[in-house]
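Structure incoming, see below.
With one protein chain withheld, the remaining protein chains of the complex are depicted in position.
Letters A, B and C mark the chains as written, and numbering starts fresh at 1 in each.
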Amino acid sequence: MTSMTVEAADLGRQGDLHTHFRKRFSEVRDLTERLAVPLAPEDQVVQSMPDASPAKWHRAHTSWFFETFLLVPYLAGYEVFHPRFGYLFNSYYEAVGARHPRPRRGLLTRPSCQDVADYRAHVDGAMTRLIEEIDEDQWREVAPLIELGLHHEQQHQELLLTDILHLFSCNPIDPAYAPYVAAPAAPAPLDWIGFEGGVYQIGHGGEGFAWDNEGPRHEHLLRPFRLASRPVTNGEWIEFIEDEGYGRAELWLSDGWAKVREEGWEAPLYWRRRDGGWGSMTLAGFRPIDMDAPVAHVSFYEADAFARWTGRRLPTEAEWEVAARGLPLDGNTLGRGYLRPVAAEGEGLRQMFGDVWEWTQSPYTAYPGYRAPAGAIGEYNGKFMCSQWVMRGGSCATPDGHLRATYRNFFYPWMRWQFSGLRLAEDVS
Amino acid sequence: MTSMTVEAADLGRQGDLHTHFRKRFSEVRDLTERLAVPLAPEDQVVQSMPDASPAKWHRAHTSWFFETFLLVPYLAGYEVFHPRFGYLFNSYYEAVGARHPRPRRGLLTRPSCQDVADYRAHVDGAMTRLIEEIDEDQWREVAPLIELGLHHEQQHQELLLTDILHLFSCNPIDPAYAPYVAAPAAPAPLDWIGFEGGVYQIGHGGEGFAWDNEGPRHEHLLRPFRLASRPVTNGEWIEFIEDEGYGRAELWLSDGWAKVREEGWEAPLYWRRRDGGWGSMTLAGFRPIDMDAPVAHVSFYEADAFARWTGRRLPTEAEWEVAARGLPLDGNTLGRGYLRPVAAEGEGLRQMFGDVWEWTQSPYTAYPGYRAPAGAIGEYNGKFMCSQWVMRGGSCATPDGHLRATYRNFFYPWMRWQFSGLRLAEDVS
Amino acid sequence: MTSMTVEAADLGRQGDLHTHFRKRFSEVRDLTERLAVPLAPEDQVVQSMPDASPAKWHRAHTSWFFETFLLVPYLAGYEVFHPRFGYLFNSYYEAVGARHPRPRRGLLTRPSCQDVADYRAHVDGAMTRLIEEIDEDQWREVAPLIELGLHHEQQHQELLLTDILHLFSCNPIDPAYAPYVAAPAAPAPLDWIGFEGGVYQIGHGGEGFAWDNEGPRHEHLLRPFRLASRPVTNGEWIEFIEDEGYGRAELWLSDGWAKVREEGWEAPLYWRRRDGGWGSMTLAGFRPIDMDAPVAHVSFYEADAFARWTGRRLPTEAEWEVAARGLPLDGNTLGRGYLRPVAAEGEGLRQMFGDVWEWTQSPYTAYPGYRAPAGAIGEYNGKFMCSQWVMRGGSCATPDGHLRATYRNFFYPWMRWQFSGLRLAEDVS
Partner (left out) sequence: MTSMTVEAADLGRQGDLHTHFRKRFSEVRDLTERLAVPLAPEDQVVQSMPDASPAKWHRAHTSWFFETFLLVPYLAGYEVFHPRFGYLFNSYYEAVGARHPRPRRGLLTRPSCQDVADYRAHVDGAMTRLIEEIDEDQWREVAPLIELGLHHEQQHQELLLTDILHLFSCNPIDPAYAPYVAAPAAPAPLDWIGFEGGVYQIGHGGEGFAWDNEGPRHEHLLRPFRLASRPVTNGEWIEFIEDEGYGRAELWLSDGWAKVREEGWEAPLYWRRRDGGWGSMTLAGFRPIDMDAPVAHVSFYEADAFARWTGRRLPTEAEWEVAARGLPLDGNTLGRGYLRPVAAEGEGLRQMFGDVWEWTQSPYTAYPGYRAPAGAIGEYNGKFMCSQWVMRGGSCATPDGHLRATYRNFFYPWMRWQFSGLRLAEDVS
């Protein structure tokens, strides 16, 4: 977990660090609560599918993380808020003991939303004490864990939004989480940006926080390639639909085609035909499709089939990372609940960050030399390195500090409830 | 639907009837709301299994019934509360149009509990107007439908309680719906009450409300039989468990044995071994088993196996009805949330009503000459006359006016979430 | 098991009885083998659905029955043919020990068909010795068991045919089990035959073999009714199809309607539209529908919906039995593989026996006073008295001696692979 270590230099400025962490802790924790404000208690308790979790559960689980990995081991005299919460709010850490089954998270009508708010306050108070009072020797051990807990909570902030969107999409009366905000139309032409082949350094280099799966940094050999200047748009996706893209077996991976037939897919997840045109559930309720916005809520299978239809391909994650280095992290508008049209201004690659997660053609596996950390913390990333695919970039629901060139998100190839889209690549022959 | 007709004699006393209905309407409707008072919004939205419905859904669906079958056809100028509620809150009436799929009722976090309260108030206001203003000619048609709607709502009052118990049983922290009320221990001996054979009149005779499935009244030939003076108790059920009752194939129907193995049944639905003894989830939370109370939450399969283990049998529904005639309807304590011990005082049959529904050996079929009424109302009972079993008597969750000798309740033989128990019978050889 | 007892009078004529049994034993056993002649080894090993069994399995299981219940207990020095056959060929007798799971019967490519032929010869030889040598004291105990084994084997003869038809229906190249035999067209008009109400004796009376479930004989009260003079024909069923019978929810039981939607039923099991008309797989391969023949391969759900569509109903099993008494047992042409047109000649009820099993509206339950026999033999009928429906009469695949007025066949309401049809009834108002 070296990449999660707080820098040695920082540790010298101990006092500043305490202040920094106190502030950052309360900012992250407060944002979670602000994201829950538009939700009634009823909205916070239901689990709309096994992959999703109730908003209330996200709020409690992130608190459990601090309680379990920080407060119990490091804060003298800390008393757990409730003896059963360890069972209820453990997500998947086998090392920490038995847990409530994931598909049954939506059965927990108690603790209530108010109980969870009390739990959060209890944990926040204790964490504030911990940050104040911890002795200097333990700081080196504790600080990275706090950092980890905050990044963990930020991941759940994104999930809270994507899970609410899924829940609301199941409701025939189309609830809205937030008001719609109009974005200026700005159709952008598609350019192709070329990159040289050669041996590149891939992975996180050490400065700042990164997940363990972003390292070790290592050399990787790339062939020359080109990357599309912008993501695929809804308008382009409609061309695929109208060209019978969902009905032509030859465009699809075998597993993908089986899924298309089995589930009856004929458009991205939240799209519905109404009144003669396509619309989609969004966090602002049901909206007509914006032709110029990036397509979202497509699976890897769909992204791959679309790419084959165009005669091009998805980029590898290494290609994407090489291309993304040094670009502005301009997405970052957590919870705005809509996708911007593709920006016309600017040259080169646009909207690599903060619009849609972009499927790559890379299965999610360990980088050479990777070893999962020991203990429960080691269960965070390593055990999922199987049958999932890497997405890069970050979506309109991704929080601050989770946008960077080396970040590896991963989902199963059939999953569609994230803000997942794609950008095309091609070989330079 | 003749048996649902308001008596001709009553129709003469028109004014009284209006007053009567106004009062009765508000009593039934108010009780539903009172039953929901102990429930947080979170408790009211979740569906813990496809057979159960959220409390909020029960509150809305019963209102939809009045809106659809009374207000829309009979109240001039009535405007439906919300255009999609007809879709959301239709339970199973094919004749009334498309509906939200039953297993997805728990995904409807909106309308909120408060919205549903507003819906109920809207319907109640309009119903009050309807009862006031309806002209005399239509009264004959409308009055039985109001009566039907009220009985329908009372059935959902019982389901609201049984469904909440199931929901709370899924929660590791054992929530309670109501405080526990101690009942005096009163072990009652088991007597056998004999009845003559012969041709009996079976079914509802015409006076007072009854469901269509309680008629037509008809002759039925019975052989002499004896009925146990009281239901089987928890203490007796523990003997069955300890005699390996759940492990001996020869005691079980083939379908029942398959279910036992598949589901791993080893006790009634809500029983758990804790701290060396048996306890059970109840509406008052997790409680130690009361040995003298009637066993509840057993399936027909279990009731049948238990009876075979004793060398006796379950009664037929006709035997039960003949025996129950003229007995006091003494159960009637809706929502008390616990089962009384079997009463020691008194002679003859005890606790036929209002403790547990008693499984009979009778599959639920039409009485000779039965025809389902035409239209949506006809879907109420007839189409379920297949593969279910009749239970008689009524439980501690059954409301006023649903306790009578001819009442036929029916459930699939594997179902256990009702307050379902049994009483033994035997042939007179 | 009194009804299975060989008559005391017969037991006096011991020598005759031995001769009788030897002859009857070889006749029944030989017929099974003759039925298998048209089947290649490949046809005998596959299990096309869990409800069906491979032909080879039927041949072995019926032999296992004699080995287990006769030879092992009664023939001194008998050695079982193979130590694992007890495990492989026990069908469902819990009392006899562990067994190969039913849905995996089709995985047993060994023992081969030839091995099974050897097994049958081994058992037949030993049974012949048993019938010769058994001492007089044991005869009283053994004779009814032999009788039982032979009736058991005859049931499997019918199943062998219905299971082969199902298997062949899964094959796109439409194999035929037997050549087609033309039957003269003979459209018969539909008459209604009336019966008086009153108390009737129902069930087997004692003379000749009967299954335990046909007794005890008991009194049953019937109301006046009328029965159709002949079964429903294919031509009438096509009218039902063309009147959208499979698309109108109001005609169906709730469970039946769910099945129709889930399975996409739109005609009887083996019907297919080809070249603009209806045809059906039969034991003689794929054949055009004969409009005048009784409809077959319909479920109880379909039979019930059809009856509702006509405004009539299915008979009860007691009505059917009362009507069938004394009629000629004229069906009896095991394995002819086709259904005769309904006979025009004659008056009164026609084709009650030996054309199609006729669904009744009666759930399969115990007659009053019924007790299953002790031991493994007691598992034959009693444990299935749950959620199945009674069919009466016997089909074109039913063997000699299984046609009688009191015979109760039973299947789940969704099953269609038997030659199952229906005859209408109506109340006399």
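As a working rule, a contact is a pair of C-beta atoms (placed from the backbone, for glycine too) under 8 Å apart; a residue touches a chain by one contact, two chains touch by 3 or more.
Worth saying up front: this structure is predicted, and the values here are computed from it rather than measured.
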item: Shown chains that the omitted chain touches within the full complex; value: A, C
item: Per the touch definition above, residue among A:41, A:86, A:144 or A:256 touching the missing chain; value: A:256
item: Chain not shown: contacting residue from A:213, A:234, A:280 or A:361; value: A:361
item: Absent chain, residues of subunit A that touch it; value: 92, 94-95, 199, 218-221, 223, 249-250, 252-257, 301, 304, 361-363, 365-366, 368-369, 378-379, 383-387, 413, 427
item: Touching residues (missing chain, whole complex) on subunit C; value: 40-46, 48, 56, 82, 84, 87-88, 100, 104, 106-113, 167-168, 170-173, 175
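Methods note: only the chains that are shown with their structure count from here on.
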Residual chain groupings, excluding subunit B and keeping positions: A | C
item: Approximate Å spacing (C-alpha centroids) for the pair subunit B, subunit C; value: 39
item: For subunit A paired with subunit B, centre-to-centre distance based on mean C-alpha positions, whole Å; value: 47
item: Residue numbers of subunit B (touch at least two other chains); value: none
